[in-house]
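Removed: one protein chain of the complex. Kept in place: all other protein chains.
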Amino acid sequence: MTSDVLPGPVQETGEIFDVTRLGEYTQFTVVAPGVARGFKPGQFVAIAVGGRDTSMLLRRSFALYGVQPGAEFAGTIQFVVAAKGGGTEWLLRRQIGDTLDLVGPLGVPFPLPRASVPAVLVGGGYGTAPLLPLAQVLLAQGSDVEMIVGAATASRLFGEMQAKRIIGKVTVTTDDGTAGQRGWVTDPLPSAIERLGAEIVYACGPMGMLRAVGEVAGAHAIPAQVAVEESMACGIGVCMTCVLPVRDGDGVSRFVRSCVEGPVFDAGRIRWADVGTVPADLFGADGN
Amino acid sequence: MTSDVLPGPVQETGEIFDVTRLGEYTQFTVVAPGVARGFKPGQFVAIAVGGRDTSMLLRRSFALYGVQPGAEFAGTIQFVVAAKGGGTEWLLRRQIGDTLDLVGPLGVPFPLPRASVPAVLVGGGYGTAPLLPLAQVLLAQGSDVEMIVGAATASRLFGEMQAKRIIGKVTVTTDDGTAGQRGWVTDPLPSAIERLGAEIVYACGPMGMLRAVGEVAGAHAIPAQVAVEESMACGIGVCMTCVLPVRDGDGVSRFVRSCVEGPVFDAGRIRWADVGTVPADLFGADGN
Amino acid sequence: MGTPTVDISTSLASFELPNPVLTASGCAAAGRELSPFFDVAELGGIVTKSIMMKPRSGRSTPRMAETPSGMLNSIGLQGPGVDSFIEHDLKWLHESGARTVVSIAGHNTDEFVALARRLYDQPMDLLEVNISCPNVENRGQVFACDAIAATRVISAVRRAANPNVPIFAKLTPDVTDIGYIARAVAEAGADGISLINTLLGLVIDLDTLRPALGGVTGGLSGPAIRPVALRCVWQVHQAVPHLPLLGMGGIKTGKDALQFILAGASAVSVGTAVFHDPTAPIRIIAELSDELAARGFSSLRDAIGFAHLSSEQQAAYFAAQTAVPVGR
Partner (left out) sequence: MGTPTVDISTSLASFELPNPVLTASGCAAAGRELSPFFDVAELGGIVTKSIMMKPRSGRSTPRMAETPSGMLNSIGLQGPGVDSFIEHDLKWLHESGARTVVSIAGHNTDEFVALARRLYDQPMDLLEVNISCPNVENRGQVFACDAIAATRVISAVRRAANPNVPIFAKLTPDVTDIGYIARAVAEAGADGISLINTLLGLVIDLDTLRPALGGVTGGLSGPAIRPVALRCVWQVHQAVPHLPLLGMGGIKTGKDALQFILAGASAVSVGTAVFHDPTAPIRIIAELSDELAARGFSSLRDAIGFAHLSSEQQAAYFAAQTAVPVGR
């Protein structure tokens, strides 16, 4: 795994270049050369919502994909938004030509293998988004890549077309069987790992899915690098709201900030069962 | 003076039909049949600002004019907005087709003479607005009407063209002489009163101007009906923020709500020098 | 939402209400000004502006300043005095068929007692004792900031008031330990507690370079204070679990009201939101009912204090419900 020194995040005002509805999601393309410049797959952008005089104080985070540092859409970023509460609904009312206040790129990207290794990518819902540029990078490295994308229902699938275009094929699952095979992304995962002889799994999606993906990878004795989604007040590492209990190399578990030390973690290091608690053996638990 | 029983205020959503820049002001025409129906000159509308998730909790008030209960612009209202802070700036970013959340018509209108009497109307800045429909009503009653409009500078004048169209002529003053005669609206007022043999003065504008107009009218032993602009939290009479010390018929002074018992008052009854204090002889001052 | 109907009736001690949404004292005058917007008899009740014995002019203007998601006010309890209030306001409310909560305020214990006596035979459903106002006998310290002063007023009012009318003590959040004050007024005989009154705040006017309000400081209300209000309801529900609470502070929607119910309030008052939306109280009744139904509650009473239950207790409740919860 390599660990590049990245250019730091920047704060910039980006103009919305395109807004496209994709099923239940909306894809934004925004001119933001500063954010685009430093980007690596797995990173995210934090966006101010609500405009002047808003009561919504905190930025909202979105995984980046489709970043074009050069070429036709020079200096643009793309991200996809699902309606949730006031912040995303405000974003969904923005139009082409409106501007957004952005901070990014933020977070640690997916670690890349030094050489080409076969990899399975697993995306749940809009969690597929950051896996698309990752697939491109892996393919460019000469890695064999398979991708599984899943969602509760067909309209919540994201990126299966792009994935197909990039990789050539894609496996789709939905909980209700409205698209692809009925079931969870973890159903076709073992055979994909085996078929490909995969040495790594990458995943992004809901916590429950990431945990399950981590378990499947573990059962195959390969690592899973997963991008989590924790509630974040600052996104830049100063507030300590976004922590997860993570085991480090020498076995000590700590509360680790998922905004600057994540959002990508080795699934095997996250203490999934202890999320939302303070396990007694956590570093500093006795200092409370 | 007649005192009609008015239909109560309504809350309704109005669509913006037109937005026109007029000097430093912006005129809004909004489709709002419920507000338009009950309207009488001197009343105002309270508008929610900032949209969903705004931090601005209180409505902003604007004097109504150009209300068209029938005819071509059926059920529309007009008001004019001057940029001040967050609320008016939000309004000034609204466009044709956007909707506004309105409550109105609010307040006591200008009392009308039973028969035709000569009247001078005095407007300061956007305070001219409510005098325009008043002039129309007075003229329709057969009253002789003169109008004086003033402002600090030419770009802050409002309604002098409409006034001219309605009345035939208008006297203009500006503090800096950039339009009309240099000076205050009270400079040409005495001669207007005398020329016309006016029996009443109507005015709307800043507090200092209203006080001065009241004094000139008083010196001519005629009443001045003035529309004040007090800071209002509710606009509908439930909160008691908008009070002025006002002397009533039997000489007792009280704190009176300018939203429901005003905004139009007999200038002679307002205790101008005591605004912002609790005069010792005010009704209930000893109960504090 | 085509959800099953929920029984939203509730009670504040012996006062039975068909629904749990009232106005807040000082934010609806005595109801009349709201009648162009809706029928005041449809609300859980109208809480009138705190009334004192004598007419009172209140503070000098400016009396309000808008703040982020809130506002400051310094009205200073302007009012016509209890006699005029009875003759005009209470009469109007009675004729309108509105359920009525009368809020009283006094300079000292005697004035509170005199008010309770004067109102003894008047038509009303509940007496709210606003002890979040200054006590002239103790250097103007607010009664509800001092357990002893609060106790004295509440026990005296309880003795003086009509025994058929429940009395609620209205508390200020500006204290070190609101649970302690709540226990004190409960022991003094309060039948329930209203909370919270406004937080003391200040704004500087950047044009005059002086405090924006004529009264220098003022009371902060609106959604800005909602988390503080919810914390107070939570703590007071734990301190005096047997007492009914009338919760308020920044309620704008049915969802906001539901938070107060879950935290332990039996009913809610809607204050500052009325200034923004005169129909807010009536809208919130319907919204709250929908929110309860969507979460599988068959009655509002079941939801009171529900957030204090463990996840297991909560699950057991829903398992025992016959109605299939919608959206859970």
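Every chain is named by a letter (A, B and C) in the order it is written, and numbering of its residues begins at 1.
Please note the rule applied: a residue touches a chain if its C-beta (ideal position, glycine included) is under 8 Å from a C-beta of that chain, and two chains touch if they have at least 3 such contacts.
Since we're looking at a predicted model, the values are computed, not measured.
Seen in the complete assembly, the chain not on display touches A, B, C.
Of the listed residues C:203, C:239, C:270 or C:293, the one in contact with the hidden chain in the full complex is C:203. Note on the undisplayed chain: of the listed residues A:22, A:82 or A:285, the one touching it is A:285. By the touch rule set out above, chain A reaches the unshown chain at residues 8-11, 48, 55-59, 101, 103, 230-231, 233-244, 254-255, 260, 275-278, 282-288. On the side of chain B, the interface with the absent chain consists of residues 55, using the contact rule stated above.
For chain C, the residues touching the absent chain in the complete assembly are 65, 67-70, 72, 145-146, 174-177, 199-204, 206, 208-211, 216-218, 220, 222-228, 230-231, 234, 250, 255, 258-259, 262-263, 291, 295, 306-307, 311, 314.
Convention: only the chains that are shown with their structure count from here on.
Put simply, the chain nearest the middle, going by average C-alpha positions, is C.
Separating the centre of chain A from that of chain C, both taken as means of CA atoms, is a distance of 46 Å. Spacing of chain A relative to chain B, judged by their CA centroids, is 56 angstrom.
Between chain B and chain C the centroid-to-centroid distance comes to 36 Å (mean Cα coordinates, whole Å).
For chain B, residues touching at least two other chains, in rising order: 55-56.
Multi-chain contact residues of chain C (touching two or more other chains): 68-69, 223.
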